[in-house]
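All protein chains but one are shown in place.
And now, chain A:
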Amino acid sequence: MTLSLFDQFLSPVVCWIPLVAIAIMLPWILFPSPTTRWVNNRNLTSQNWFLGQSTSQIFSPINPGGHKWAILLSSLLIFLTTMNTAGLLPYTFTPTSQLSINMGFAGALWMGIVILGMRTQPTHSLGHLLPEGAPALLTPVLVIIETISLFIRPIALGVRLTANLTAGHLLIQLTSTATLALLTIMPITAIFTGVLLFLLALLEAAVALIQAYVFILLLSLYLQENV
């Protein structure tokens, strides 16, 4: 029974076409490339505004040296929000519910940030292993704890996104199955589960946007420490 519930996360292949390829390649039609016109259409202008606002929001607390990462992190934000929200549509596959994709982005970017910090300013980067204001007696323990937390970061980053999306999609599948099954047997209960399903769908929409933002925010925080 449980295995069939998780089947929605198997990488689907239809007529020898892996659907994950379509799920990753197709949403970019919704994002037209900006033209050289002075005034673009509403679609482009609103996307431009959103991109500018989010980039300035995320990068305002970072040193100017770290602003080179703006293109990478803001395009990753667009990538993750699009993948997450597109996966909410029925019968679509959510690429970001796959551990491989999330760990690929999290691990690579975390490692790049840490290596950058260690190479350009090793003392400053290693200094983050001992938080300010800590009692001197706790120093050995704290350094060990902070090192462990440093190395857990990429795993946490990838698994957080995967787990949130997987859990959300599973809950939606469970409640919709329940609603459908109860419709003939106990219609009033089915109405309640239907309301629950509606609220869950709203939650999932919020989670899709928030989790993508949290991913980028945490990467920007790690960048702040290391740049």
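Just so it is clear, contacts are C-beta pairs under 8 Å (C-beta built on N, C-alpha and C of every residue); 3 or more make two chains touch, one makes a residue touch a chain; residues count from 1.
FYI, contacts and distances are computed from a predicted model.
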Looking at what's absent rather than what's present, what does UniProt name the missing chain, "ATP synthase complex subunit 8", "Signal peptidase complex subunit 3", "Ubiquinone biosynthesis protein" or "E3 ubiquitin-protein ligase CHIP"?
"ATP synthase complex subunit 8"
Which of A:Ala21, A:Leu138, A:Leu180 or A:Leu199 sits in contact with the chain that's absent?
A:Ala21
Where chain A meets the left-out chain, the residues are 6-7, 9-11, 18, 20-21, 24-25, 28, 31, 33-34, 47-48, 51-52, 71-72, 74-76, 78-79, 95, 97-101, 103-105, 108, 162, 166
